[in-house]
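All protein chains but one are shown at their positions in the complex.
Every chain is named by a letter (A, B and C) in the order it is written, and numbering of its residues begins at 1.
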């Protein structure tokens, strides 16, 4: 109820602060019998890790994950899987002034109003660092879904600031620091270098998809698959908009074009983004999210302090000039957690997700 | 878990089918002692009701609400409030063929795959008719929030198809069939008439806001206020996109402009849309949603039947050519349910929502 | 969260007051495709119904159930099943005095303190009449569990006041007004007649069991099957104690006798009551509950009114001299709801409850 647990049947409880001794999560509900080691999780954590290029924050965190429970002789036991990540690079410094001021665009003001107390060190609980345990939990979900249904999650950068990035191929994504699906990222490099030099930051748009999703996941009224995805995505730090399928483009579409025609070989288009009436159709889930520009910038900003006095805030320290860059693995993880939750729900109501068998040939003809 | 209950502390459980004997909901968690009669609820139901202009479906439903429990001598008792709405205009007809076909853009295909059985009469459970009980529940939440904190919810049409609608004034909204905030809707009338004549449908964009929202609502990690709003909005039938504050426009913004500056008199802009770090700041909540064109159109569409054979589907009957038109009171209601839930949560953790006192002067200088 | 919904995957939301227009419930999560009519539910309601003998309250309620949703052409659709029971015998009378006094042993005092308002008509929400919708929901769970796993729920009276009732045979239970498992109930008739004449009431002990329960239901730490049963039973009006298996007798047992030995043909005893480590073993669930004497008696009692002034309370009207008599079908229903919930949970985590297959031969050798 206090918003630190994601999901019900595959429930991930997140804890920790940016500069506390450790962060982590407890996964409750992972089915038993799946092979699982730290190495299965570390890969996605490394994709999200800071310090991997000059375009992201230089905080040096190995983000090494440790499994504390729920695995016996290399297999999940069906009991809670506790994952721990030590904070190793929480530099000590004087937070006296920062603790008294509210940085524009940050949670400082609202935490203060909500709790009457806040941990100012590196943003405390509001830091995007707390997405690391979600990436770890998402890796567990991804593994199970892939082994069970062949489901695959992929994400890429679709736009950085004004630069729209065309989709060339998924294969390019791991080979540049932007998760861009293009071979040549020289223009992005130049753009980011200029931005950093200007002491400013920019927004981004991320696309994230899932393929081989079982048919029939999601609940019709409130826990619609698209509603759950919107909840998961809007919960990622700095996200300001979410689209499923055609998204806002559907405003100017006509009924004669939007509704995806169906043939015996499958759907002809995917304006729906893989969800009809809140339930997965077996088509790819197609999601797009808008990420605001980083609020922590070295350019001075006008604000107030805890005594309602005007102050000029300058954010020093190590920050991402475009928080969207590291958001791709996070968005993939959150999408995986949503699908995982609903795969288990569907099993509860229908026994096995037998629809997965139906989905396979449908997918085959589509992809 | 099966997705028919919205909220936890102010939990609304929805039931019914479009052409069953009745629809309704049970509200669990309404604080005791609030004056409540059917008349308090009927107003918003009438705003959503079909048959009020030639631009919406001609189904003739009074949507008269009956309070079955939870109110004694005109006051809420703190126990569940059951609301019942009889279905009076469910025309009997032959559903034989419809029951065997999957209408494009509809939930027919996915319900069939998920449940192996579906009620084909008027869309059954997937009908937008099931938003009526939510509008009723939202009216209860609106009343309590207004009396307690002065919170006000408003929505309007921002775009119909290609026609963007400028914001003139809230006062115009009740005086035209489109919920448009403009004095002159002749262009919208003409647009809709042409569309209906063409046997087609169009999308829409709705803006919905809340003013005098207490500061400090929302939970920092997952149940962020914006995440909860996204979940609520994307759960409305036909919604394909959700924005908070600057939304997708934030992709091309810079950090030097996006982060709203704060002065001793309040925030200077509202790119955040009233939410910082997932927690309300006391500024107006600003939400925008994209609604797809109605899938039920009389123009023939290509699809398959339950035996995977190709069929041509023509949807007859009474349908909205732009489902977005009646969506405004629904979006308001869902936003009210989110704020209500989190006002109660905040009381759980902090005793009273004392932040409301702080919010008042802040609001005064902003609005 | 306000305690009117039982269960999560098979969630039953209860509403209504004793003397309001209607009572009922919404079942969310019933698997689709099960044949279901009102007749399947009415049988258990009739077993609980008032007015069936001189030993229970003479309120005349047919308790006829109506299915409002969730069933299409005689089969469940997987969507919410709303059940409605009209209140037909809520006699109008002057509640002026009753509304100002707190009856000893009743919820009057605590409702007043909790809500600051209460519906005094027939106990309002605190009336045992609200168990009727649970019996209805339990009948749905019983049917599904029986058809799926052969699970059978049975209850009987084990003690009325000082009279312990030996177990002769389940076949006697439907043939006397006490749900007693004995052929001759003359002593119980005499006992109850004398009690009624004395204007007093007495307690009771009920035994309730489930056979052919799938192995592996229940969660190890908190949602242990026995913990869930205790929660369900203690939630029945007037229950003051719950035992599983050997119960309080285990205090004086030794480890050498309590732990049930296992042989290749099955367990040799059932001190555990069918639960080991919180998880069902496939043995019969064995539960015993203590029910306090009816608080509504015509003998005068000392109490206070809302102004803290002393008053003498005499409860007139129609009341059960031993509320335990009608509790047997209620306890069966609640046990069925617990098993149903956990059968679905186990399917979520394990796919099908394959353990049911293992359980069958185990049961065969035990019963």
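Throughout what follows, a contact is a pair of C-beta atoms (placed from the backbone, for glycine too) under 8 Å apart; a residue touches a chain by one contact, two chains touch by 3 or more.
Quick caveat, the model's predicted, so the values are computed rather than measured.
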Item to check | Contact with the hidden chain (one of B:29, B:203 or B:241) | outcome: B:29
Next on the checklist: Touching the hidden chain in the complete assembly: which of C:138, C:161, C:181 or C:329 does that?
Outcome noted: C:161
Item to check | Positions on subunit B where the hidden chain makes contact | outcome: 1, 8-9, 29, 31-32, 78-79, 220, 344-345, 347-352
Checklist entry - Residues on subunit A that touch the omitted chain in the whole complex? => result 1-2, 4-5, 8-9, 11, 13-17, 20-24, 26, 28-29, 32-33, 66, 68-70, 72, 75, 77-82, 114-119, 124-125
Item to check | Hidden partner chain, residues of subunit C it touches | outcome: 1-6, 8-9, 14, 102-107, 109-111, 113-115, 125-126, 130, 159, 161-162, 200-205, 215-224, 226-235, 239-256, 258-264, 268, 271-273, 275-282, 290-297, 299, 301-304, 308-310, 345-346, 348-350, 355, 358
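The working rule: only the chains that are shown with their structure count from here on.
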Checklist outcome for this item: To bring the C-alpha trace of subunit A onto its twin subunit C, one rotates it, in degrees rounded to the nearest 5, by 180
Item to check | subunit A and subunit C: spacing of chain centres that average the CA atoms, whole Å | outcome: 45
Item to check | subunit A and subunit B: spacing of chain centres that average the CA atoms, whole Å | outcome: 26
Item to check | Numbers and ranges of subunit B residues touching at least 2 other chains | outcome: 1-2, 4-5, 8-9, 14, 114-115, 125
